[in-house]
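Comments concern the structure below.
With one protein chain held back, the other chains of the complex are shown just where they sit.
The block that comes next holds subunit A.
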């Protein structure tokens, strides 16, 4: 599917009522009746995630162990029904939406920390563990787990592994794939296999690296080994306030170019600031064109120096105000504002659609202007709140699906934005994943050859496409359409320009 198409549920593999009855019966035998959901009422909760896609599962199961997951997968293989893993359903690309029905495996009950191994700087967790719960458990001992998606209070580590999740603090330290050293997985045949491990450089192919971000299409993850790191000695958080977007994005470009790599470098524009302030009262100026939220961390000497450099660069680009959080409460408040930004936008618009393109950091000013242009052309309001230091954009397009034709315009604008990202050498997704949403847009950045290699990988491990079917790859025959459409777009814009 593409951004520019509506969700169309394929029904080819839907279970008949009789089949469903016997599958449910067997699953109840495996898991106990209370851990198998099959009434329309119960299933409705599992037909969506945080994206704008929908798809109803036939059955939802809540296993409590790896062995149960393996048994479910074997059963599904026998009946040839799809299996879709689900963490907290906070994904933004439809990764957990069972578009072809089948069994959704909820990891809600597999949410334990199995081991915290401080001497070896590792923790072993179950996939249903909430991201923040791990750091909360580690903090008393002076450690934490780095990747911190904005949804970290509810998203799970299994989901993070599936999507290769990022977050504001991945600029300096890397994303999920840089912090996971091993996995326990269930294969399409229902076998339990360990890949990677606690130690470095396990012989053979880097299967852990391949599986992270594979969006549930290659295996089901049942255990995760992660790196943990000591909390920094000193953290300074500041905001730099600008009267133009260009000044703010030029500041970002220069900070990166100067070689100062802060722990986080986030941008929020005027519209987002309005929403955030109304919601969180974090102390962001409501009349600014853009604010940078910057965090430096490390040894105190290093933080002092970074702050000096960042202040100097911000001033050079006409920051009208630079404010350093005076204490932890102020700091937390600034971050609460940033991390709740998506939710806060709910105050000013009934719905929004978020994109996740990435561009070279030198191209930020240009791309931000293009996004504004595109949304103006479609008569849509857009706000930007994003990981500026990584060049990872999150334009939020506001809309109201009750207005006829608005969803179509939103999808069209979203598609054009990704075409711009691709055009400047960027990517269509930095941390949210392809899922259902951006399948066709894969063709904007990958050739048929590139995609064929990926399909071979899927064929190797998930030959019958029972694991999370209908995701990630463009549907047959759509690449050409999308490329054609994009070249039309660029012609159109250049004519306008």
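For the reader, a short list of remarks on this structure follows.
By definition in this document, a contact is a pair of C-beta atoms (placed from the backbone, for glycine too) under 8 Å apart; a residue touches a chain by one contact, two chains touch by 3 or more; residues count from 1.
In the analysis below, contacts and distances are computed from a predicted model.
UniProt lists the omitted chain of the complex under the protein name "FAD-linked oxidase" (options: "Ferritin-like domain-containing protein", "FAD-linked oxidase", "Cell shape-determining protein MreC" or "Energy-coupling factor transport system substrate-specific component"). Interface note: of A:114, A:139, A:193 or A:312, the residue touching the hidden chain in the full complex is A:193. In the complete complex, the residue from A:139, A:321 or A:453 that touches the missing chain is A:453. Note that of A:154, A:349, A:372 or A:427, the residue touching the chain absent from this view is A:427. The omitted chain makes contact with subunit A at the following residues, 117-122, 142, 163-164, 166, 170, 174-175, 177-178, 187, 191, 193-195, 197-210, 212-214, 218, 230-233, 253, 256-257, 259, 298-299, 301-302, 305, 358-362, 387, 390-392, 425-434, 438, 442, 445-447, 449-454, 456-461, 472.
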